[in-house]
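Right, chain A next:
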Amino acid sequence: SASGEDTADGGLTTVTAGVIPIVDVAPIYLGVDQGFFSDRGIDLQLEAGSGGAAIVPGVVSGEYDFAFSNVASLIVAREQGLPLTTLGNGATSVGEQGADFGGVFVLEDSDITDAAELAGATVAINNLNNIGDTTVRQSVRVAGGDPEEVDFVELPFPDMPAALETGQIDAVWAVEPFASAIRTAGHREIASNFVDTHPDLSVAVYFTSEQNRAQDPELFEDITAALEESLAYAQDNPDEVRRILGTYTEIDAQVIEEMVLPRFPAEISAESVRTLADLMVTDGLIETEPDLDALLP
Partner candidate 1 sequence: MNRPTVDRPRAAPAAPTEQEAPVARPPRRPAGAARTARPAGALLRTAHVLLLPAVLVGAYWAFTARPDAGFYTPTPDAIAGAFAELWFSERLFVDVLPSLGRLLTGFALAALVGVGLGVLLGLDARVRAIAEPVLEFLRAIPPPVLVPLMIMLAGIDDGMKVAVIVFGCVWPILLNTVEGVRAVDPVLADTARCYGIGGVTRLRVLVLRSASPQIMAGLRLALALAIILMVISEMFASSSGLGFAIVQFQRTFAIPEMWAGMVLLGIIGFVLSSLFELVEGRVLGWYRGLRSAHRGE
Partner candidate 2 sequence: MPATDTTHHRGVRPGMLKVTGLQKIYNGGPAPVEAVRDLTFELAEGELVCLVGPSGCGKTTLLKCIAGLMAPTSGTVELAGEPVLSPPPGMAVVFQEYGRSLFAWMSVRANVELPLKEKKLPRARREELVAESLEAVGLTAFADAYPWQLSGGMQQRVAIARAIAYEPQVLLMDEPFAAVDAQTRADLEDLVRSIWQRLGVTVLFVTHDIDEAVYLGERVLVLSNSPTVVQDDVTVDLPVERDQLTTRQDERFTRLRAHVYAQIQQAKKGTAPTAA
């Protein structure tokens, strides 16, 4: 790892992480803010891109020492033979029906009343063949509908409210802060798809490549420790999380106050990952379940 060797002034090791500037990564920003990384001799640089197109190649090439991603993407990558491995938890479902940090929404006056009725409807998700459609299908399945009948289209989260309100689509799957905006606008939540999948679902995680880790195992142990400390801190100090959100996002202060935060347990729920991977096999996203033990060391 190129930058892993660099040492900045004061003997700190410069480490670069690829993140997405969303709510889920608040703990790592807090961790930097609180000095959990510098305490361990790590000068952590956070680079905020908009998605997976750059992040995984960034990690593979060693450009990023580690990065943030949702679990489903990593399962797919692992299945395709990319040697990725997790470092620590990212964000976890709240586990409460109707009060999670993401859900499926319809217009107030929509005919759709529960997830089963999504069959035949057009549902917007941010990325097809990923965690969104897998978990929403599970909601439909749980509610007794036919998941095959759901018509998914891709739409970035920020564009969802507009598309929903102008009637272009029937339902959206959105996460915070868009979920709050949609709730505030008076739209109805009909399913909590993460909860329907697993009450303890690890939605996103921090990961690196096996090569990166092998080059400097101690460094990565430090990173994992710092991550764990950050997560614990975030979990215990929701106000701090809301404060730090104001620094690296453009979310409206009002929304920051009101929105639902994810849970930040330090541990990845391996069981939930396994459930998700099973669903992905069922839905045909991947052909066989990858070596989850390698993914979750």
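Here, a contact is a pair of C-beta atoms (placed from the backbone, for glycine too) under 8 Å apart; a residue touches a chain by one contact, two chains touch by 3 or more; residues count from 1.
Here is how the candidates were picked: all candidates are chains of the complex that A comes from, given by their letters.
These numbers come from a predicted model, not from an experiment.
Student: Any copy counts here: identify which of 1 or 2 touches chain A within this complex.
Tutor: Every other option belongs but stays apart; chain A touches 1.
Student: Mind pulling up the chain A residues that touch candidate 1 in the complex?
Tutor: 52-53, 56-57, 60-61, 73, 76-77, 80-82, 122, 124, 127-130, 151-156, 158-159, 162-163, 166, 168-169, 285
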